[in-house]
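What follows is chain A.
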Amino acid sequence: MAKPKLKQHHINRDWCKGCGICVELCPKKVLALDEQDKVTVVRPQDCICCRLCELRCPDFAIEVETQE
Partner candidate 1 sequence: MAVKDYLRERFLPHLWCPGCGHGEVLGGLVRAIEQLGLSKNEIVMVSGIGCSSRISGYVDFHTLHTIHGRALAFATGVKIARPELKLIVPMGDGDALAIGGNHFIHAARRNLDMTALVMNNRIYGMTGGQFSPLSGEDVSATTAPYKTIDRGFDVVELAKAAGATFVARSTTFHVQQMTDIIAKAIRHKGFSVVEVLSQCPTYFGRKNKIGDAADMITWFKDHTTPIGSKAKQEDPGLIERGIFVEKQEPEYCEEYEKVVARAKGRRS
Partner candidate 2 sequence: MGKTPKFVQGNEACVEAALYAGLNFFAGYPITPSTEIAEHLSVRLPQLGGKFIQMEDEIASLCAIIGASLTGCKVMTATSGPGFSLMQEALGYAIMAEIPCVIVNVQRGGPSTGIPTHVAQGDVNQARWGTHGDHAIIVLTASNHQDVFAMTVEAFNLAETYRTPVILLFDEVVGHMREKLVLPEPGDLPLVERLHTSVKEGVDYHPYLPREDGRLPMSDFGGVHRYNVTGLVHDMWGFPSTDPKVVHGLLRHLVDKIENRAGILAHYREHQLEDAEVVMISYGSSARSALHVVEDRRRRGERLGLLELQTLWPFPHELVRRKCAQAKAVVVVEMNMGQIMQAVKLSVPQPERVFLANRIDGNFITPADIMNILRIIQGKGV
């Protein structure tokens, strides 16, 4: 099976509470919190689409969209 390739991270800033779980537990350090304490994508090129940020986000604020 081919590795999934990132299309886009969808961030719902209204739902993000800035807990930092996704930032700290991302294996490739793709995400960061911005000055408003909302998650933002800083290194999309490193994303391996493991979706752990999406699955561990307590607030349904991240969705990882991959290319078909």
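Heads up, the rule we're going with is that a residue touches a chain if its C-beta (ideal position, glycine included) is under 8 Å from a C-beta of that chain, and two chains touch if they have at least 3 such contacts; residues count from 1.
The candidates came about this way: all candidates are chains of the complex that A comes from, given by their letters.
All values reported here derive from a predicted model rather than from experimental measurement.
Every candidate listed (1 or 2) is part of this complex; the one in touch with chain A, counting any copy, is 1. If you check the complex, the residues on chain A that touch candidate 1 are 14-15, 17-21, 23-25, 52, 55-60.
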